[in-house]
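Left out: one protein chain. Kept in place: all the others.
In this document, chain identifiers A, B and C correspond to the written order of the chains, with residue numbering beginning at 1 in each.
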Amino acid sequence: MTMKPAEPTGAVLVIGGGIGGIQASLDLANSGFRVYLLERLGAIGGAMAALDKTFPTNDCSMCILSPKLVECGRHLNIELLTNSELLALEGVPGAFIATVEQKPRYVDIEKCTGCGECAGVCPVRLPDAFNRGFSTRKAIYRLYEQAHPPAYQIDMNACRRCGLCARTCAAWAVDLSMEPVTHRLEVGAVVACPGFETFDAARIANYGYGLFPNVITGIEFERILSASGPTRGNLRRPSDGRMPRRIAWIQCVGSRDIHRVNNGYCSSVCCTSAIKEAVVAREHGCPDLEATVFHIDIRTHGKGFERYFDRARNEHGVRFARSEIHRVFQDASGDLILRYPEGGAVREEVFDLVVLSTGMVQSAANRELAARLGIELDEHGFCVTDTLSPVDTSVPGVFAAGAFTGPRDIPETVMGASAAASRAAELLSRARHSSTRSRKYPPEKPFGGSRPRIGVFVCRCGINIAGVVDVEAVRDHAAGLPNVVYAVDTLFACSQDSQRMIREAVSEHGLNRVVVAACTPRTHEPLFQETLREAGLNKHLFEMANIRDQCSWVHQAEPGNATAKAMDLVRMSAARARLMKPLAQTSVGVERSALVIGGGVAGMVSASALADQGFGVHLVESSGRLGGNALRLRSTLDGSDVASFVKGLSERVSNDPSIDLHLGAQVTDVAGFVGSFRSTVEEADGRRVEIVHGAAVIATGAEPHTPSGFLYGLDPGVLTLPQLEERISAGDPVAASCRNVVLIQCAGSREPGRPWCSRVCCSESLKLALEMLDRNPGIRIYILYRDIRTYGLREKYYLEARERGVRFLRYDPDDPPVIERGDREGGAGLRVTATDTVLGERFTIDADLVGLAVAVVPSGSSRRLAGLFKVPLDEDGFFMEAHAKLRPVDFPTDGVFVCGLAHGPKTIDESIVQAGAAAARASLVLCRDSIEAGGTVCVIDSAKCSGCGICALVCPFRAVEIDAEEHRAIVNEALCKGCGLCVASCRSGAADLGGFTDAEIHAMIGSFTSGNAGR
Amino acid sequence: MRNPFVPIPMTVERNRVETVDGGIRTLTLSFPADADRGAFDFVPGQFAELSILGVGEAPFGIASSPAEGGLLDFTISRVGRVTTALHHLEPGESVGLRGPLGNGYPMSELEGGDLLLAGGGFGFSTLRALARFVLKQSNRSRFGDITVVFGARSPGLLLYRDDLEEWGERRDVRLAVTVDRGDGSWTGLTGTVPDALRRLDIDAGRTTALVCGPPAMIRHTIPVLAGLGVAPERTHVSLEMKMKCGIGKCGRCSIGGRYVCTDGPVFRLADLENLPGEFR
Amino acid sequence: MEASAIVRTVRERAAELLASGRVDLVIGFEQGSMPMRAAPCFVSDADGTDRLVWNSFCGVNLARFLRGRHGRIAVVAKACDTRALVELIKENQLCRTDMVVIGVPCAGMVDSAAVEEITGHAGITGVEEADGRLLLTAGGSPVSLPREDVLCRSCRRCSTRNPVICDIAVGERAPEPEIPGFLDVDQFAALPSEERRTRIEAEMKRCIRCNACRNVCPMCYCVRCFADDAFPQWVGRGGDPGSVMSFHLVRALHLAGRCVECGACERACPTGVDLGILNRRMSADVYRHFGYRPGMAPEIPSPLSTFSPGDPEDFMLEPDRGRSCGCGG
Partner (left out) sequence: MRRPPGRGITDLVERLLTVAEVYAPVERDQSVVFDRIESAREAAIDRGPAALSPKNLVFPRCEMLLSSSTRGDESGRAPDPGPGGPRVLFGVRPCDARAIALLDRILGGGEKTDSYYIRRRESLVVISIGCTESLETCFCETTGGGPRSTEGSDILLEDLGDRCEASIITEKGVWLAGQIGLEHDPAGARTPRGPAPPAGPAADLAELKKRLDRSFEDQCWRDIALKCIGCGVCTFLCPACHCFDVIDEETAGVRVRSRIWDSCQFPAFTEQASGYNPRPSAAERFRQRVMHKFSYCIERYGMPGCVGCGRCVSRCPVNLDIRTVTASFLGDGGEP
């Protein structure tokens, strides 16, 4: 329970502009809090901006990150403080004062349009740190091409103060006289997501990093693969620019290493990251590229990662070699020789390129930040958090997420950030909407089918467009087009001046459609639409032609053709504009309560977080008791007391007046949609009640797999790990007096039928092994495993277990351990036979007890619930989130969220984090009075609809349904995302997309093909 | 012989919004060529085809009286491509016109008797032409009592507000304006055109009824007129129908052996009753 | 089973269905107004079932006639009719429980135009069938033709001769010939592109836009066809050859993954346009990419009517895959 300050400040300081900080900022700002987002560098984006692709979906990292950058950068309630450092934090939770120093950028962010002319003239060239020195940049530069804010900055350490940039800048944005500024920010809470650094590979001299040019780090390799990187995505090795044919990855560089460097932890992401790099390299590189990953264990414990690993091996031909590489040699050609033991001999192999999978480490800067915040760090510099309150730091009111709290991948970081946002919102719920701003617009002018009066604004973008495209000619071409009553060119269409000019032109010339020919609508459309709204026009009366990216940039060498194409694009835009209509938005009221399904830890955490944020909650648990799977757990690997945690949480949930508990109940029907679901709950006594709720959280957990084989169920000495834990907890005398215990890993996981890694079993096995050792020091414990996956900071328990004599024997899945009844007299004699692949020897253990690390399998109720909520399950039967990376608790269906084991196997702390994240995401719905629907959504012409239902079948958002009575498709505007799939699939032309109607697109094509006919 | 498919070029003089939703507008057109103006001889009830080359052509009743100095009004409801393009015309722009087409109201028969003009929606346009013609000072004396009934779905969809206002103030015309559904500020009649007709007190023996409107209105109006005692021989109905060529060739406006475009659009109810029951 | 026996059984079953009230209407074929013609026929009382016939001229796809009718309907259906029914059920146009399928095996339908061509357009006053031959009276003289020589184009390449859904089976299963799939498509595809173009243009040139192909097609059921749309106008209505081509190309695309290759369109065309040249290519592509033949089973969704976010998107990528995400800036 949170102690809430009486009158907190409704603002939050978020530290770190990586994906974690961005997510926390957006979640907070979108749920009614003002956010100061602090970033040390000149632009947000963090580590993710430097990645090429992300696993396991191989999405382009920048492509999925970029919309978030734009949203963050444009958000009315997020104040971006780049080049800034926290100096001090004073005060109490709910009312902190943060002192922040912002270093001068020497470029006015408001004025700079990002045209890049300044960098063109800058005479200073220095290695580009973002591209890890594989390319150069100027002293006036932008961190990376898609950086946000898009404004340039000057690196004063390199600047020669020649003033060329200032003189070149047409927007008068360069200001060399800028001074540092100190901000004193009143905030109620702090979310720290300052991220990580990669391990400095030069610290391990054996690999020759820094000496051999073709030994590079993973992140450097990412830059080489990246389409926006130094080689434009062409796979080239540094020494000679040759395309490498043989690439080796060396894992655990700086991780799991207590000998060469004191980093005893596992960096968690490197295995899957290396697999991704290998797969992508094979796609980019030559077809016969040989990719070899040298590793200790392959740790693909994340959701979908094991399949990814399987595909890499089986489909992409990536070779995995279980060998620790001790040294790399270089030959005269720059090729690299790796020596490694194989089958008792030492093998030598030559590679063109060696990629070092360097681990995550904490920087000195982060340590200093922690000191200023007053928060506690562990021996490696990671922020200390409690397992059962995993985003709380040692300082109340300061929350932390992401790799700052331990090695984390992107979805873990995103979930942590959302969870931290939820914690902050719980603390500050009384101050929601107290510090935020909102915009007021004039009423829209009546439209009434008037003749189109189009204004065309052609942007010069400094000389960015005008240097190639004949902007005047394009403007004149536009002026001659039908219905164009005003055409003008502007220096920078996106400047504040131009916005005023557009507003004035709208009223002066009675414009009712606006076309801007400039850059991409992806980044700039919202700005101009805002201007239209300010001018009293519906924002959908706007159209953009991208004559920069699509003309002046790509056809730089052919100005004539670039100009002709720009004219074509403008003509097409005007043709579309002629048909544009205002699109109405309608408001749908929001019921400010949530339905949480599942009374396990995830469900309870989510419910209590939502209640703490001030929302009503209906918590439905199908059994008669709260606690779920955690009832079987006594403690965690690190010794946290799960039992009393669950007890406390259950009491808190039971006693909270805003939580309506439904025990022994089932959700039997779901109707409605985001903001106003109407669900039917069948209570324990058979009564059916209808619950109206704005959002739903599915936290229905998972189940342990019941193993077949291994004599399970046939011999009392063969137990599942949960059963074994119960025995140990109960002080079972047999367990206490055992001499030999065998724990078999992957009993039911990572095999056909259940091809996923159950993630928790290795840690659980270690937990039990250590506990049994504590109780019975004479016991001999054998852990039969395939890969030990004690990822992250759990690795230290693996070390401890080994030190304390636990025997780890690796078996081959093709030759699994065999359990027979032993012939030993007395007791439950079991004989376990297996082959240790490390030593290549067959061994037999006479065991008193055999513990099976059984798989975590989806809950039996998942399929039914998925049907009710129209949300998808993945191929394994777990709930499938909207996006594996950036929307890890959302569904494509708005207003429904998932957390805990229902989403996939995870540990209790991970469940708690995800539950917090689900609460944060649900609160974004619940904190609003209404949801805007309509606009760019599908419209069905029922006169044309034949009710074939294909639109409903293909809609990924379940926004289309067939009315059984009328036999016509109906679109739920509140759910429709305007993706257009239904439009494309409708043969009858009955589905049309508002703002992108068939008629509009037809007109564009028509105006293109008819050349200058429009004149 | 003149090619009947070649339109007369006309110039847009005015483009007025008639209804609050902007869905109906009235275009006022003038003849740039005197010869064309001189040759354009029409009676109320006739129609013309308006066209924009490359966009299309559509028939519209002439909404102005012949006695208006060479200016022609056309009231256009925006329903498709052609009507949208016509709505977008601005003064000074050009539009094609073929006409006058059709037979028009039987003016000689009307003289001397009472007139009952009943119109609904934008079908009222040719009745407006007729009303303006008969109410013109120089013509008024040739007609008896004149009653005008005009109905629209809602107050916002009423047309020709200036005319309605003027007629409402005149003593020599009885005006009944009705709307299907009123709004807060509507104080006039509510109900359909047949509803309004039922309340009328007319001298059926002297009256000639002229009806124009959508098919449903006509269907319901005819029995009411019969109830009032207006003989089918003295009831004239102007049909709204799909036409293309306007000159009795293209075949689509055939009703029985008649073509609406050349034999109509105004039909004596007595004749209409002998025709197949289409278009009614 | 002899043709006459099939007719007898069809009539009996239809009469039973109507008499018992299990259906309100039976759709089948009746003798046409001339020899070598059978016409769709609608029987709503048991007495009328004597009109029903079954012969080699029942080429119209009766699945075309079920939509939009109330009540329970029995339909006398050959294989391709049932395939169309299956697709229509999938597309929500028909309800399986509201229909009774009287399934009749099919040995392929006879192309009466081909017969007329062979007999030199001499008046045909009689036609009978026996042992796989047509016995005709042409210009007053007897003529005997092997059925196989005068089968419809679509029937020659058809290997599905038995109804795929059936409630009442009439007759014995027809042997289903092994026909190499899409030989015709491959042969055509192997021609030089100029030649293909010329061929297609020649076919399209004959089209008079009468819409018979569309209107007879069981799968062309849009309330308003794209070709009749005025805004936007997808297809010109004037004499431009491109408009004719567009009409047929778009129709072929709309039928991709749905066309049951009954050949009804080709038989209906008054100018003999070879529409298979387009539609068969679509069928071949759908079969080869997705292993899918339309109308074979109600539970298999048409591959072109489904979407999942995990669908492969390789086809969107440039040859140098992985670089076309547009993120290059």
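Simple rule for what comes next: a contact is a pair of C-beta atoms (placed from the backbone, for glycine too) under 8 Å apart; a residue touches a chain by one contact, two chains touch by 3 or more.
Fair warning: this is a prediction, and the values are worked out from it, not measured in the lab.
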Contacts of the hidden chain among displayed chains: A, B, C
Touch with the omitted chain, as defined above, among C:215, C:246 or C:306: C:215
Selected residue (touches chain absent from view) among C:173, C:197 or C:237: C:237
Hidden partner chain, touching residue among B:71, B:164, B:226 or B:250: B:250
For chain B, the residues touching the chain missing from this view: 1, 3-10, 51-58, 79-80, 83, 93-96, 214-215, 240-242, 244-245, 247-252, 254, 256-257, 262, 276-279
Sites on chain C contacted by the missing partner chain, in the whole complex: 32-35, 37-42, 60, 64-65, 120-125, 139, 202-203, 205-206, 208-212, 214-216, 228, 233, 236-240, 264, 267-268, 270-272
Where the unshown chain meets chain A, residue by residue: 943, 1010-1013, 1015
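Following the convention adopted for this analysis, only the chains that are shown with their structure count from here on.
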Centroid distance [mean C-alpha coordinates] between chain C and chain B, Å: 50
Centre distance in Å when chain A and chain C are each reduced to the mean of their C-alpha atoms: 51
Intercentroid distance (Cα basis), chain B paired with chain A, Å: 66
Chain B: positions in contact with at least two other chains: none
Contacts with two or more other chains, residues of chain A listed in rising order: none
Residue ranges of chain C in contact with chain A within the complex: 91-93, 221-224, 226, 229, 231-234, 254, 301, 305-309, 320-323, 325-329
Chain C residues within the chain B interface of the complex: 230-231
Partner chain C, residues of chain A touching it in the complex: 53, 58, 60, 62-63, 66, 145-146, 227-228, 232-233, 280, 283-284, 892, 943-950, 953-954, 956, 962, 967, 981, 985, 987-990, 998-999, 1002-1003
